[in-house]
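Heads up: the structure comes next, in structure tokens.
Every protein chain except one is present and positioned as in the full complex.
The first chain written gets the first letter, and so on, giving A, B, C, D and E; residue counts start at 1 in each chain.
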Amino acid sequence: MELLTTNNVWMMLCAALVFFMHLGFSFLEIGLTRQKNTINILFKNFFIITMGLITYCLIGFNLMYPGDFNIIGNGILGFAGPGLDAAVAADLAYNEGYTYWTDFLFQGMFAATAGTIISGAVAERIKINSFMLIVLLYVTIVYPIVGSWQWGTGFLSTLTDDVGFYDFAGSTLVHSVGGWGALVIIYLLGARKGKFDTNGKPLAIPGSNIPLSAAGVLILWLGWFGFNGGSVLSADPANTSLVLVTTCLAAAAGGLGAAIFSGLLYKNLDITMFMNGVLGGLVGITAGADQMGPTEAIAIGAVGGIVVVLGVALLDKCKLDDPVGAIPVHLFAGIWGTVAVGLFGASAGFDQFMVQLASTGIVGAFCVISTLIIALIVKSIMGLRVSEDEEIKGLDLSEHGTGAYGDFSMR
Amino acid sequence: MELLTTNNVWMMLCAALVFFMHLGFSFLEIGLTRQKNTINILFKNFFIITMGLITYCLIGFNLMYPGDFNIIGNGILGFAGPGLDAAVAADLAYNEGYTYWTDFLFQGMFAATAGTIISGAVAERIKINSFMLIVLLYVTIVYPIVGSWQWGTGFLSTLTDDVGFYDFAGSTLVHSVGGWGALVIIYLLGARKGKFDTNGKPLAIPGSNIPLSAAGVLILWLGWFGFNGGSVLSADPANTSLVLVTTCLAAAAGGLGAAIFSGLLYKNLDITMFMNGVLGGLVGITAGADQMGPTEAIAIGAVGGIVVVLGVALLDKCKLDDPVGAIPVHLFAGIWGTVAVGLFGASAGFDQFMVQLASTGIVGAFCVISTLIIALIVKSIMGLRVSEDEEIKGLDLSEHGTGAYGDFSMR
Amino acid sequence: MELLTTNNVWMMLCAALVFFMHLGFSFLEIGLTRQKNTINILFKNFFIITMGLITYCLIGFNLMYPGDFNIIGNGILGFAGPGLDAAVAADLAYNEGYTYWTDFLFQGMFAATAGTIISGAVAERIKINSFMLIVLLYVTIVYPIVGSWQWGTGFLSTLTDDVGFYDFAGSTLVHSVGGWGALVIIYLLGARKGKFDTNGKPLAIPGSNIPLSAAGVLILWLGWFGFNGGSVLSADPANTSLVLVTTCLAAAAGGLGAAIFSGLLYKNLDITMFMNGVLGGLVGITAGADQMGPTEAIAIGAVGGIVVVLGVALLDKCKLDDPVGAIPVHLFAGIWGTVAVGLFGASAGFDQFMVQLASTGIVGAFCVISTLIIALIVKSIMGLRVSEDEEIKGLDLSEHGTGAYGDFSMR
Amino acid sequence: MKKIEAIIRKSKFDEVVSALHDAEVYFFSYWDVTGVGNEKIGQVYRGITYSTQDIQRRYLSIVVSDSFVDATVDAIIKSGATGNVGDGKIFILPCEEAYRIRTGEKGNKSFN
Amino acid sequence: MKKIEAIIRKSKFDEVVSALHDAEVYFFSYWDVTGVGNEKIGQVYRGITYSTQDIQRRYLSIVVSDSFVDATVDAIIKSGATGNVGDGKIFILPCEEAYRIRTGEKGNKSFN
Partner (left out) sequence: MKKIEAIIRKSKFDEVVSALHDAEVYFFSYWDVTGVGNEKIGQVYRGITYSTQDIQRRYLSIVVSDSFVDATVDAIIKSGATGNVGDGKIFILPCEEAYRIRTGEKGNKSFN
């Protein structure tokens, strides 16, 4: 009981920290986009967190942790029925690491995160109603199903007889899932007007509020104390503290890696690369935060940072427009982190490596296909993208009837 | 001892989260008002939190928890003497949920909150010195007295023989208390120049920094983990985690409720309504956060959000000017949440409902009368409102000699 | 084990809060400087926290807690070898208050703080590369060495036979260390163009974003829950909660002290003084937070606030230019707090007072000399200050190739 | 055609606009400028008291046909004056031609 | 020499600039103003619907030699028009002299 109390305190606070990441995401996205789309971004993020919690309560939680895979067997699809179960909650023997309520809350905060990742990438041009519909379906259905395959003890968790997929806190299950969705939708959406010139050369669209972005990154880092620390699923002192150390060292290394690498590449000290690099380090360590020591964490983080810098350039090359770098951070560094579990740390090995690769592929394929289906249906019903006129005016005025910075004067 | 340690850790962290709400309030208020009154708002909020802690230490704590109602009996007024008592503090048997010091700190952070609620409503036109005087008296005297009636085990806690007033974390004792004060003062102050046209039609005065407001709301939501979670007064795993779940679901439902309702009403996706709705949901659930299940929490939150939207319109109708929506959120949703304890959840019932209503009325009457007395005295001594000239120039320049956004250019 | 778990949870959360202080510092500095140097400040702060953690892991931690003073005996200099030691970490008997990993993390977050203090004072004119080099050396070498003298049980901790230096959480070891470094460098750098007129009269260079500064201060205050609360080095309920109470009361008194004092002095309600005063109160109480009762805390805080106001004026008199008030806050209030341990509270006394004074002097001398050496070497290699042209254009454009507030228009 | 440039107090803007309306001047452009003139305002920042002559003002640019000039000037002077130093100026500049971008129309009818 | 003042939609700015380039007008200054004219836009804030005639526009100030005036005006009208109310105006003012600060040169050659 004493231990449950302590564990549960830790888990509740981790849930609070993960909740707080939604402010981090909002700030990051607002800061890296133009002032005229600020309210739109905030609206989307408020929608995600509120809708996300409610639908996770009604459907998602029991889809992700079905107990029994009663719809499609072999660990593929199950549903334990709608809503939360007060009877289960009453039994404190539920788990010695947390209560039923805490479990729901922690997992619910995670769920919303996957939607937020999409939000950043599609900023400044998506129709708000279409976005809300897509993300509702994604967070309520796609995310929990993928989650059930591993964390709900589905087929990925025992992919081969000897080795199961390993994804400690969700480099793949949360970050890549969000990232794949984002990638598909920005491909369908097309780039913002002004992002590429008539020759396809990428142009700069500087962010409107870098201090808020930087704050967003630091808040996200703080949130990762809960995201990874809580994924220990108890307050076990050895594990939690190791995880926090690897998390922070990877974040630091990711930032420095990206700053130095982009500094050499572009002869410029770019704070937005520094910031994205920190996030790349964090996403990178997430899959194996409890498997690594300090040195491995620094290595994984640094590579994560470099991956992000290269990823930003790659998207530009491919004429894909991701205003905030969500895809380099969450998808590319997420894949890196996932396979890194096979390369470094306690469970490194060829088999593990192959399982990590395979699982990445399986999850990717499922996410891409389901996003395509959802997005194309939504597109055919109500369209995806605002008109050129609305885009120029800005989504704040055209979708929300007012601007974000009342009496400031703008260029 | 182990349990005390854990409980106390939780309570200290809850106190920290409630403290952090002061940043939330500051951001919310700054963002929804004009740039020219920003420093003024910050100054008021800094004053409230610093003055609030000091006077609560000197007077408030022992007025709110007098032990003995030694001044007016029957649970009406007592005072245990000035200052904190190191001797009591030394005894760890004080309470198994927290130490004496933690008790003071947690309660002290609450006290300041009530003052902050007033701050938002009166923004952009009140004289800073008058404000400071009013809020000093309100926080130091009115708030603790009302608090003593219930949390200090005064007469409200045993209002009828069978049923006492129930207000888990302060829908009435904190939020409505602040809200009543705000209502009286904005009535005395009058509306901001430009808020109503010559025909009494309300005009829009858009906020200057919506991202900060949105951040404020998310910070307040985070703070509510401590506000409600700490009101369990221990880290009891079942209760604390249930409370966090009901709190978060009500917040989410409040936001969605307000967004959808105002969307239908005004054909516009208004982020400020979304934000205020989240707060309405939070205030609404506060009285009964430990009495409800998830479904009740969602219902209470959603209605709270709708109450806020209607409340904003009602104030406009009444030609009352509350720039940040403090009264709809804290007073109207606070009343809703208080009576909802009689309608939903574990202690619902006719008697409870009547007690809730009666207590709401008693507290309201006391707050209105005492605010009137305080405000009228202050008005007669030093006036309440700045001159029209100062209002146009902005309080930052006229009361604080400088502006808040140095080299930004303004419209 | 249960107790270790609880203690460790507390210490990890305190580490998280201290980490969060880096956002506080960033906001504070950004807000009090001009918009054209914003990215530069953020870049410096991101550099400090990321570099700080990595070098503290590689070198600093084992320089600060060498165990054995194996290089220069008598508690002067020791080094336990590079990197962290997984073997030590594996033993949970390491300490009953926290694990090895937590120990590193908490101390690592502290280390970076000292560098951040310098960052603020030198803002708006230092070359970014020179700054990074200086701060790298300072955080990696100077800070841990000084720390080892006291917290690493070096010679200061047993300065005389009877009485050792007392510095609970680092008024001297963290804040003054940062402050001395800052003082030396701003002396070498010279004032910003436009800070003094041709007659040496100080001019005002108003900050660009006071709301962010205010947020920074509240975040720092929150961080101090961890900074001081964690310095108990366990979750001991009596000590931690007392420390939080003295910390918060000192902060409140510092703010009020500075606001009232500067109000009387300058006939103006200056929010920046209020803010700096809060910080002065916090720095002031840091040395003796566990030694004081509420009354002493209020006294120490209030004087701390006044010291800051006087310190700001003193620097102006001396034609030293510290845009954010880092030196009044961290150095002057840090000295005050250190000597106050000899004047108030549990260990007050003449001997203690003298030891506090002497230690302040020893640390000061060492910091000044080592900063001088580092800074002069860096100056001779690469210069310290940007060209006048770059300063006028702003460091964002000249050092980072882009501005911080994309589409805002500036004066 | 004349171009009337008026530099007024920001706080008088609403009154000036409604006076212009009464004078049947409905179309114009404005922006905010800093004025350096006789007026001074005192400011304080971190203990440094300073007075600045740089004051935020609003700049109105109004093109009118010749017959409207006097009425417009009158309207601004009446509505924009407080009697204190710093009320601002009005300048009249010749304007040779005007076009409406939408239609290409030119002359007086383009701006009414 | 003439000073051409054009008030255009912000959204048309890029097109106007490239049309000016085609007309060999490479140098000018611009800033943002609020225009009060025929156009109205609806806004909503906290349940209050209002329509504002105050619309953000961009103000271009271009000094050209007399021979360039027509081409410049043409370019702006062609590129800046949407056909909807609110496309803006062009005003032509006489300019008596021009100097290049860098060299002190004056006359037409100072601004080309």
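Heads up, the rule we're going with is that contacts are C-beta pairs under 8 Å (C-beta built on N, C-alpha and C of every residue); 3 or more make two chains touch, one makes a residue touch a chain.
For clarity, every value in this text was computed on a predicted model and none was experimentally measured.
Engineer: Omitted chain: which shown chains does it touch?
Structural biologist: A, C, D, E
Engineer: Among C:L58, C:A346 or C:L397, choose the residue that contacts the chain missing from this document, as touch is defined above.
Structural biologist: C:L397
Engineer: Over the whole complex, note the residues of chain E touching the chain we left out.
Structural biologist: 3, 17, 26-31, 61, 63, 93-104, 110-111
Engineer: Extract the touching residues of chain C with respect to the undisplayed chain.
Structural biologist: Spelled out for chain C, the touching residues are 194, 389, 392-393, 397, 401-402, 409-411.
Engineer: Determine and list the chain A residues touching the chain excluded from the picture.
Structural biologist: Counting over the whole complex, chain A touches the hidden chain at residues 202-204, 206, 262, 265-268, 270, 272-273, 309, 312-313, 316, 325, 411.
We take it that only the chains that are shown with their structure count from here on.
Engineer: What chains do chain A and chain D have as common neighbours?
Structural biologist: Correct list: B, C, E.
Engineer: Taking CA centroids for every chain, report which one is farthest away from chain A.
Structural biologist: D
Engineer: Going by the average position of its CA atoms, which chain sits the greatest distance from chain B?
Structural biologist: Using the mean of the C-alpha atoms as each chain's centre, the farthest one from chain B is E.
Engineer: If I list every residue number at the interface of chain B and chain C, are over half of them used by both copies, so same, or under half, so different?
Structural biologist: Both copies touch with mostly different residues.
Engineer: How far is the middle of chain C from the middle of chain E, if each middle is the mean of its Cα atoms, in Å?
Structural biologist: 52
Engineer: Just the number, please: Cα centre separation of chain D and chain E in whole Å.
Structural biologist: So the centre of chain D lies 19 Å away from the centre of chain E.
Engineer: Residues of chain B that touch two or more other chains: which are they?
Structural biologist: In chain B, 2, 6, 9, 13, 204, 206, 209, 268, 270, 401-402, 405, 408-411 touch at least two other chains.
Engineer: Counting only residues that touch at least 2 other chains, which ones in chain E make the list?
Structural biologist: 32, 34, 43-45
Engineer: Would you mind giving me the full set of chain pairs in touch?
Structural biologist: Applying the touch rule to all chain pairs gives A-B, A-C, A-E, B-C, B-D, B-E, C-D, D-E.
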